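All protein chains but one are shown at their positions in the complex.
So, subunit A:
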Amino acid sequence: MTAATAVATRGTAARRLSNRVGRVRELGIVVALALVVIPTAIVNPRFIQPQSLRDLLLNASIVALLAVGQTLVVVTRNVDLSVGSVLGLSAFLTAQQFADHPGTPLLAGIGFGVVVGLACGLLNGLLVALGNVPSLVVTLGTLYVFRGIDYALAQGRQVNAANLPDALLDLGSSRILGIPILVLVTVVVIAVAAVYLRSYRSGRELYAIGSNPEAATLAGIPVAKRTLTTFVLSGLIAGLAGALWVARYGTVDAAAGTGLELQVVAAVVVGGVAIFGGSGTVAGAALGALLLGTITSCLVVLQIPAFWQQAIAGALLLSAITVDRLLALRLAKALRKTEGTSHA
């Protein structure tokens, strides 16, 4: 009897440990945030004034939004490198739509940007899921294709805030209960995606696909359909982010969002999403985006030269991967020790 009880408790210990490791991952980012914010605030107390904190959240919210879409894709063992270009294309087309047709209702204009992103995501998804081309290759290609279309359409022009409706610009600057609307939109998207990934069958199937693609097929999971869906969702979210980009910055040219994809992938990895799929949360990825954004702001406040900022962001990425690896090794060892069943 004692042996059986011991095994049961050991199995439970394994579960607790793996839960704790998951939580430690997100807690770790919060601790890291504190570690960068507190010293900066001591050097420059203005850094933690409400306006400054709001800017912090605002700046991070677009990357965080893209990181949510990216998480859906990465969890299935794929990657979407085209998000920066999709955002750029959507931003320019949305701005042009508002500028050329002054009567466009706010939601219709934003919806237009979302549809542009959705179309881009659909192309990515079809090539990956039906063409069986690795997503790294497909989205590296479409990164250039979408940006090229963007440049071709813009022909060197840019859309200025003066040509945009006030309703749109208000969206970028106004607040509800002191919180910027853009941040609220991002939080809603995070919450919806988090619930989807945690509690819906098709959401769980994304983890299954990333964890063991072959087994997913044998389990009857429609792998191609789910993969297609994640790329469509990633594109759709990038399209939304493009429209919000217009609202936030007011001035848009064809270069909007260039290079953003790497920040997004970095945020996802720092946020604890396994780059080979199967695990990670959107909340973690969004926190990762916030951490990267905060570090950049802190370095500016601390007047550290710009090129150091990139080196530090890179170092952070490496340390995040190191921490992940160490945690994974510890967990594997612990799971091995608690392995085994007892037979009554």
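The rule is simple: contacts are C-beta pairs under 8 Å (C-beta built on N, C-alpha and C of every residue); 3 or more make two chains touch, one makes a residue touch a chain; residues count from 1.
Going forward, contacts and distances are computed from a predicted model.
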item: Identity of the absent chain, which is to be given by its UniProt protein name, from "ATP synthase subunit b", "Sugar ABC transporter ATP-binding protein", "CoxF protein" or "Aldehyde dehydrogenase"; value: "Sugar ABC transporter ATP-binding protein"
item: Among A:215, A:300 or A:315, residue touching the chain not depicted; value: A:215
item: Residues of subunit A in contact with the chain not shown; value: 4, 7-8, 11-12, 14-15, 18, 195, 199-201, 204-205, 207-208, 210-212, 214-222, 274, 278-279, 332, 335-344
